[in-house]
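This is the structure, below, for whatever I ask next.
Every protein chain except one is present and positioned as in the full complex.
And then chain A:
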Amino acid sequence: MPGKLKVKIVAGRHLPVMDRASDLTDAFVEVKFGNTTFKTDVYPKSLNPQWNSEWFKFEVDDEELQDEPLQITVLDHDTYSANDAIGKVYIDIDPLLYSEAATVISGWFPIYDTIHGIRGEINVVVKVDLFNDLNRFRQSSCGVKFFCTTSIPKCYRAVVIHGFVEELVVNEDPEYQWIDRIRTPRASNEARQRLISLMSGELQRKIGLKVLEMRGNAVVGYLQCFDLEGESGLVVRAIGTACTLDKLSNTSAFLPACNSPSKEMKEIPFNEDPNPNTYSSGPSTPLKNQTYSFSPSKSYSRQSSSSDTDLSLTPKTGMGSGSAGKEGGPFKTLLRQQTQSALEQREFPFFTLTTFPPGFLLHVGGVVSARSVKLLDRIHNPDEPETRDAWWAEIRQEIKSHAKALGCHAVVGYSESTSICEEVCILSASGTAAVLNPRFLQDGTMEGCLEQRIEEASPPGCGFCHIPYDELNMPFPAHLTYCYNCRKQKVPDVLFTTIDLPVEAIVVGKGCLIQARLCRLKKKAQAEANATSISNLLPFMEYEVHTQLMNKLKLRGMNALFGLRIQITVGENMLMGLASATGVYLAALPTPGGIQIAGKTPNDGTYEQHISHMQKKINDTIAKNKELYEINPPELPEEIIGSPIPEPRQRSRLLRSQSESSDEVTELDLSHGKKDAFVLEIDDTDAMEDVHSLLTDVPPPSGFYSCNTEIMPGINNWTPEIQMFTAVRVSRLSNINPTNQTLNKNFNDLCENLLKSLYFKLRSMVPCCLCHVNFTVALPEDELVQIAVTAVAITYDKNQALQANKAPTEKSQQRASTDNEEQLQFPLELSSDPLSSQPFSPAKEALEGASSHTGIPAAQRATSVDYSSFADRCNSWIELIKLKAQTIRRGSIKTTTSLEKASPLAEGYLRHRSVPSGTNSTVSVVKMTPLSFLPGAKITKYLGIINMFFIRETTSLREEGGVSGFLHAFIAEVFAMVRAHVAALGGNAVVSYIMKQCVFMENPNKNQAQCLINVSGDAVIFVRESELEVLPAPPPAAAAQPAGSAGDVTT
C-alpha cells in the first residue's frame, strides 16, 4: 500500500443558482479516486457553501496514483429527482509524487462543466503520503520529474543526458462508442476527458519506467500529443529526453548513473511486411537549399540535385558545418568515430532539447525530416499498439539515416507531429542533424591534449556552423566557403536548424520571423487513392516551402534559420504547408547574395522593363531590410579571407549600387557567371506570382520584432513586462473555383492579417518583441482554414544602449552562463557505452543475436547486460570523479553556494505570500509564457508538469455570442484553470506553456459547437531579480502584502 491520498473539501463560492424557486443551491461534493468515492454533507440553500469536510483518505498503489486523476464533482441535491451536476474539477496529483516539487495542492479551482463552462469555484486541499517501497519490481515510476522545457531546467544541472524516450498508448475514443448514441453530450465529454487524463497518466508512468531503467531521474523536453483518429481510436503519444538531473543546491549528490549501459528501451518491432494499406511518402523530405531555376534549359545556376539513388534518403536540407576530417587531425576523427559508434548503439540518438550548454553542440549538419502517409484502421486491441509504434519507428529510422548521411551521429531539436483528415494521417518528424561534443567519451589520458585540440579546432561562436560532412564527399551539392569567423574551416552558405540559436553564436544585427505559406489543391478521394495523391504532392510542397524560405531569407539579407518548424496539414480537398523560423545573420557564414530575376524572353522590351522594375524592388527591399534588422557585418580585408570562392559580399555591394540603373542588372547578371547568384527565373505567370508574394510580407511596425525562438537574436535588454496570448482565426475560403494561386494568396493574407492584428493589439507594449510565435494550421472542414497562434510579447528597453545596459543584464547573463558552465560538466551517458562495447567478445555477440528477435543488428543496440566490463566501470568512475574535480576547479561551485543561500529563503518568502487561502480575496497573479524563462526573474523551483485537456460543447451557440464568443470564453476558461492549478501548487508562473491542440467544430444550423483544447507547461515559482537581492534580510512588511501586489502588472 504505497500511498495515501488525502483530500479535504473546504468551501465553494459563486455557485450557480440551481433551484429557480429559491434562487439558491443545495450543494454537496463527491470526491472520487479510482473506484472509491466519498461525499460531503449537503450544504443547504447557499451559493457559497462552507463544507469544511473531514479528510477523505484513499489508500492506493502508486501506480494508480500516477495514472488516475482526482475527480471532484459538485452536485445540487434534489429530494425528488436525480441530483444535478454543477461541474467538475480534475486534479492531477503527479506533482505531489516527487519530493522536490509541491507538497500540497491547496486553493480555489474553477468548477468546470463541459456544457456551461466555469460555474463557481471550490476550495480544495490535497496531500499525499508516500511510503517508499524499493524492493518490488515496480510498475510505477514515482519520483521521475517531467519538464516541458526543452533545455536543462534553470535550477538543475545535467549529470547525464541519457537520450530519447518515447511511448504511446491507444484506446477507443468514447465519442465513437455505441453507448455515445444514448448518453448525453455531457456524459460523453466527461468520459473523454477522464479517459485522456487516465491515458496521459499511464503514458507518463510508462515513460518514467523507461527513464528509471536508464537510471535517469527526469524527462526534459517532454512533449505529449493526442491523435484523435476518429473511428479508429485515440492515440496518446509522448517523446522526451531522459536525463539525470542534479539540483544545483546539492552538488554533493553522487549518482552512479554513468555506468548504466542504457538498458534496451522497449524494442520496437519492425514490420517486415508493412501493412498493404499504408503508404510511405516517397523518400521523405527532398528539401533543397540550392539555387535552381524554373526552366531547365537555362539552368546555369546550380542544378537541384534530383534524387540520385544514393542520396534519395538524405534530406537535402543539409546546410552543413565544419569539415571535420582534416583539420581535426586523427585524434578528432577517432573521437568522432567513437562518439558515433556510441550513439549508434542507441536505437535513436535523438534529443528533444533545443537549447544546449555552450560547447555541447560541435557541428550542426542541417534539418532532417521525414514524413509518411498512413491509412488509419481501427485499433482492435488497445493493449497492443504495435501498428502505431511501427509507423513511428519507421520514420525515426529514416531520420536517423538522414542524419548519418549528413555525417552526423545525433539529431537534436527533435519533434514529431501528425495531421489527420478522415482516415488519412500524415506522420511527420523533424530535427537537426548534429555532432555532439565527444569530450567526455575519452578516458583521462587523452583528455587534456584532445580538449586543446578541439578548442583549437572549433572556436566558440562559429564551431557549430562548420560542416560535419566530408567536403569531398558531400551528400548534396553545397556551396562552401571558409568560415568568416575563424577562417580555418568550411562553412555552408546557409544553415537551417530546428534548434534555438546557441548562446555562444556570433550574430550580426537582429533576427526576424520568417514564414513560408503554401496551399495545394488535391482531388477529393477515398482511402488508398487519397493517400497516394497526398504522397505524391508532399515532395513538391516541401520543395516549394523550402524555396520560399530561402527566398525570404535572402530578401532579409540573412543567412541562417533557427527553430524551423514545417507543418503540413491535410484537408479534404487541399494540403497546406506552413513553415516558421527565425532568420538571423550568422557572422560565421558568408553574406548572402541578392536575388536576381531573369526574364524568359530577353528581346521583349516591355517585359524586360517589367523585370528590371521588379529587380529594383527586390534590391530595395533587401537594402531596407538590412537597415531594419541592423545587418552590417564588419568589413574584412580581402586578403585575410583568402577564399577560393568568389567574394559574395562584393556581389551584394555591387547589387546595391546597381539598384538605381536597372538596365545594368541584366548585364551584371551575366558577368557573375551565375555561379552562386540566387536567380529566380520568371518563365510564366506562376513564377511572377511567386515573386510578387515574396514582396507582400510586410515588416512589423516600428518598435516590434518577432521570432519563433526562445530568445530574439540581437535583443537582450528585456524588461519584465510580458503578455502571453492565444489568437484563433477560422476563415472561409469562398472561392468557387479555387486555384493554387488564389488559395496561396488567401492563406498568405490570412497569416499576414493575423500578424498585423497582433501588432495592433499589443501596440501599448512597444518597444517589444513577440517571442516563440507558434502558428498551428488546421483544416476542420471543406473550405475552412483555422489558424491558432500562441506567443508572448516581451517589452525591452530601447533607450539603454546595449553597452550601457550591460550592467543589469550582465548579471543575469553571467548567472546564466555560469549555470551553463555547470551544465556543461555532464558526460553524455555515452561515456560508458563505447568502453563497454569495445571489448566485444564473439560469445556475447552470439548471445545477443540469440536474444534478439527483432532483427535489429546487434551491433546497433546497446548491450543489455554487461558482465565483462568491470574494469571499464572503474574507468568511468574515475572519469566521473575527475569531472567533479574539474567542476570545482572551474569555480562553478561558487555560484552554486550562493544560490543555495538564496533559494530556500526565496521559496519561503514566496511560499508565504502566495499561499492560497480560502479567505484571501485577492487572486494571486500567475504569469504564463511559452518561453523557458521569465525576463528579469529567477526560477527558484519547478513544481511539476501541467498537462490539461478540456472539452467544451454548446447547444446554444448563438446565445453564447456565436463561434467567436464561444471560443473566446473557452480559451479564457482554459487559462483560468491553468492559473488556478499553478496557484494551488504554490506557483506563480507557467513556463514552456504550449497549446498543443485546439480542435474546433461547429454546426451553425443546429446551433451547436464543440472544442477540444490541450495545453501543457511547467509550473514554477519565480522571484524577481530585484527582490532576490533584498531577500537576505526578509522584509516582514512586504511579506504581509498580498501576492497580487508583488507580481507586476501583467500576465
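Rule of thumb we're sticking to: contacts are C-beta pairs under 8 Å (C-beta built on N, C-alpha and C of every residue); 3 or more make two chains touch, one makes a residue touch a chain; residues count from 1.
Just so we're on the same page, contacts and distances are computed from a predicted model.
Note on the omitted subunit: UniProt lists it as "FIBP protein", one of the names in "pyruvate dehydrogenase (acetyl-transferring)", "Mediator of RNA polymerase II transcription subunit 18", "FIBP protein" or "Trafficking protein particle complex subunit".
Only one residue from A:L750, A:L779, A:I794 or A:I951 touches the chain missing from this view: A:L750. When you scan A:I971, A:V991 or A:I1021 for touch with the missing chain, the hit is A:I971. Among the residues A:V125, A:V926 or A:V991, only A:V926 touches the chain that is left out of the figure.
Here one chain is not drawn; of A:N52, A:S401, A:N573 or A:S731, the residue touching it is A:S731.
Contact with the undisplayed chain is limited, among A:K524, A:R763 or A:R958, to A:R763.
Panel shows chain A; residues 13-14, 108, 110, 118, 121, 701, 723-734, 746, 749-750, 753, 756-761, 763, 784, 786, 921-923, 925-928, 961, 963-965, 967-969, 971-973, 975-976, 979-980, 1000, 1044-1045, 1049-1051 of it touch the chain omitted from the view.
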